[in-house]
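I am attaching a structure below and will ask some questions about it afterwards.
Complex shown without one protein chain; remaining protein chains in place.
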């Protein structure tokens, strides 16, 4: 189900060159559907501050809470509105090979520039199964493999990546396992994006990583851009660490969702099983914004502490 | 779930100006999935010969045989690859109001320029129900209403159209009921596209229709362009009528599917319940091509009579 | 995907013997989901008054407004709760052969006793296509074919039925075209159920029909039982005709939905595109109930005229 139209020809090289990719938040309307106006505004803020790519429907964007038709629609929407300004990387991975194949085919058909693929989480499989899974989707287009054992329950061994690297479509790895693993790849010519905001500065400047696939850049895209492009900058890194630490106190995107709602950039609507951080943490966030400087954060409104009853939590949507 | 990005702002006026719209065929791979290469080629032929818009997943394009995710994907794909050259009109209508709402929202989100909406076929409803159905989707963007009682089992009374015409989003009507009905609209300022290839010349030049939403233009886009743009031309019309007659001997798109396969433009793959025309009709088509001139038809290959066993009929896909 | 468990072995003969089958209404909760309590009560009323089978998700039950998972769930639910008291016939037909195959396979897997199949409405097809469509589902189990050209836009020619009758799975035909057609089948050994409540008495007693697949029996199951089992009864038939006439003033199930809501048997919730009958018609219904006798109608509450604002119309569910 290939298309050879010019618009559907992105090279893995174009993806390999990206240093700052945001795992973009998906905002919701009060009934749980996507809030495309807020989404568009958010993507425009990313573009305006130098972000080069977005992961659509990643774990941060809550792809796991989307139906596939919503997911592919959001990829298609992003391509249509922003595809000439930013690279659109669809998280079309799944723990089901069938779903990964179907979604990846559809994602490339609607014009995404690259796919993000996870190893089969939860169900898991053998190393042979993992390789077979990836080999079913890799021929479809530029691909980033995502390794995050703390979510998947299973590490992708480097051998798997080196096998896949024989395909010209392997753009690189989003790696969360730490510097030693990063080096293991970068010394062997495999492009790496740090999947940990707290490590990305060092990964980039000390361990050969190309850049970061970031959660924090949803909030402070300009500062993350400086961190990735502006040369080694431990003081900026130190300044950001408390924010990053706050963001990941609970499983992501709980912190991010809470933060963007308090910045007035998205409505305070959560699709369950996500719930906002408790009030003391919400107060902490306002203080962090003041310390770092409101002007570095997305949005124009004053940051505020939202009350419990201002949040809408949705189970059916 | 609105987006206000420039790319998602098409005016009904832009749709009203279109004279030649093709209800584009959806080609298939041998396993029943979409053949996007063939599809892209087909759309490019349309663009090359002056077609101004395509209906994606109409009854001709077999939207009724698509899952909604396939359907929206095909709309998104068409927008992405061809949206700057041709207007993309998604057939996001349904006999279920829920499905029509959902699909139309998604179609506009991925950038379609207009929606085509049918009255609730098969299940049918009252006039009040019909109006309510359309009023749930009309606010989403430019809309063409499609009236084809021979398929739906129920005529859309002109009163319904006049009610809907109060919305700035009503671009017009695709009307299959005949000249008298066409005139009833065009004399009252409602834009009409003929939905009958055999009547479109007269509708256009004698009865005020703006143009045609055509099946035949899949095959002879250049001649259909001449018919709509080149002034009154009864001799061209007469020349085309035998082809049009042949096309509709069996319910559309049976004839079209058979024709395009024999022109070598699509693989001879049918999703059931469609089956190819019988061999004598296939021979007739080859003769029609020769009479009209192969050069007026899409594709470069010689037209041929396919054998029964060259067709692939698919029930599970 | 066969199962040979005893519970999944229904013979076509068991279906052929049924005289009174109700095309059962699907009641809704205020948010548009199924109201299973009301549904169960309704089915129990049917069983209590001698109805022998139910069509689940027919056009009366608004299968056209269900997602397939809802539809199969409702079939499975009905089998589980009532399958030992009443025959469960799932309307797993579709104008898409793929969907018909998939739904029929699933319906038999969850234990339905027979399938109801429609010819491909709206999209339509050739006679050859129609036969091929039915032949893909007929081997799965006992099957009733449904002919209703006023909905489908296309008559099923008797030749198609005679071809299909070679399969031991063809239980018979639900025919809406009139007495002449009924006779054409019954004289040739094909079982017929009338699909028209206003004709069923004569079809049954004068033209050889086995019985009826009824809408009116949702309301007056006991009287419909008498009409089918109690011998020729023109006076009862005449007594019922005004009710039947009222029921079909607008496309079914608009009348039925309005009636059951006013009888207090279902909540006044409509899935669009259905809307309630206007108030004057609602008053008429109350009078009809009084004339025929409240005791013959389902439910225990007083019949009442509902106000416009008591109805809930739902587009998203």
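Going by the order they are written in, the chains are A, B and C; count residues from 1 in each one.
As a working rule, contacts are C-beta pairs under 8 Å (C-beta built on N, C-alpha and C of every residue); 3 or more make two chains touch, one makes a residue touch a chain.
Just so you know, these numbers come straight off a predicted model, no measurement behind them.
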Quiz item: For the unseen chain, which displayed partners does it touch in the full complex?
Solution: A, C
Quiz item: Which of these touches the unseen chain: A:106, A:152, A:237 or A:262?
Solution: A:152
Quiz item: In the full complex, which of A:123, A:157, A:234 or A:293 touches the chain missing from this view?
Solution: A:123
Self-check item: Interface with the undisplayed chain - residues on subunit A
Solution: 59, 62, 64-65, 95-98, 101-102, 120-126, 128-130, 132-133, 136, 149-154, 250-251, 254, 271-275, 277-278, 313, 315-317
Quiz item: Can you list where subunit C touches the absent chain?
Solution: 1-5, 7-8, 29, 33-37, 39-40, 68-70, 72-74, 76-77, 79-83, 105-106, 109-111
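Heads up, the rule we're going with is that only the chains that are shown with their structure count from here on.
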Quiz prompt | Given subunit A and subunit B, the chains that contact each of them | solution = none
Quiz prompt | Chain pair, most C-beta pairs within the contact cut-off | solution = B-C
Practice problem: Would you identify the chain whose Cα-based centre sits farthest away from the centre of subunit B? | Solution: A
Exercise. Find the geometric centre of each of subunit A and subunit B from their Cα atoms only, then give the gap between the two centres in Å, rounded to an integer.
Key: 39
Quiz item: If you average the CA atoms of subunit A and of subunit C, how many Å lie between those two points?
Solution: 50
Practice problem: For subunit A, write out the residues touching at least two other chains, lowest number first. | Solution: none
